[in-house]
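Supplied in structure tokens, the structure appears directly below.
Every protein chain but one is kept in place in this view of the complex.
Here is chain A:
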């Protein structure tokens, strides 16, 4: 068992980017580390580039980072599974699209960027919200439609937002968020902030016309936007090869360079996002295709097994699960023992359970909230009751 000295600072010892490695939820590390210990790890597969030289397969990381990856991904996994149970218990209603299996994409991306960079995504947004600094209580409260949710209980599962972390949500209409992301990138460029925007979409959305419109504009004006296609290979129930003539989504940008990344390998994601950020700031848009997988169906109404075999799902779980990969790395490099990792998982489980209990106590929004924020406050639109004379409400 390796003896390691106490960690002094939390900055990454290796990367030249401005990324600060802060675990999403601070917890005292159970094991002290050396502040300058760098681990260089090879990604599972090399990157494939389209009109661009791909970055190296060797990723620099640190013990602290790997442990934080493990913790954060376990937290996300636990949150999504808990959301599944809450949905079945009818505490969450409406639609619920779960991200378990894809955690590496959210965590790896966050490790490469700062909170000044913006992220916008579609409806599978619970974990992205968490990665951006959202709390579990806010997430569960929003899912259950309670007042303390991140969108005051008015958005629901598909509409998580966090303005101070530049997380622009949370969108229900497929593909609609990509032009928005390009607009946000334009603002970043205009304000000379040195920040980029990550516009995430799925393989289903990759065939939407508005995506190509946005791509053209971004390329024309050299906007610092990184389009990330989280390719989990199924658009609802339709396999990618049935929906797209060319399922090589990283090449679909044609004149925009692209990179294909193993989305189940958190280090590969981190490397790719770091590389993409540098590229976008210098040269304009780039597409990253994250080859990932979701264990659940499209949403809670979809069993997820009518269009793919259970063998396929369990195969991916065995071979490519992002959390297991990091666990193996940690154990191989003796950064923690198996039982310590199990303890982390237990802590995470408890955290999630506590958050759910807290969220359940939050009340429903006040009925007057039905009328708030339709327009800017004070607009004063009048709304009449059934008798059209006596009862009327002025919208706030």
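Convention: a residue touches a chain if its C-beta (ideal position, glycine included) is under 8 Å from a C-beta of that chain, and two chains touch if they have at least 3 such contacts; residues count from 1.
In this text, contacts and distances are computed from a predicted model.
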Assuming one chain is omitted from the figure, identify its UniProt name from "3-methyl-2-oxobutanoate dehydrogenase (2-methylpropanoyl-transferring)", "DNA replication complex GINS protein PSF2", "Very-long-chain (3R)-3-hydroxyacyl-CoA dehydratase" or "Phospholipid-transporting ATPase". "3-methyl-2-oxobutanoate dehydrogenase (2-methylpropanoyl-transferring)"
Touch as defined at the start, partner being the missing chain; which of A:52, A:67, A:98 or A:158 qualifies? A:158
Pick from A:39, A:91 or A:243: which residue touches the chain that isn't shown? A:243
If the hidden chain were put back, which residues of chain A would touch it? 93-95, 145, 153-156, 158-159, 172-175, 204-205, 207-210, 235-238, 242-244, 306-307, 364-365, 367, 369-371, 374, 381, 383, 385-389, 395
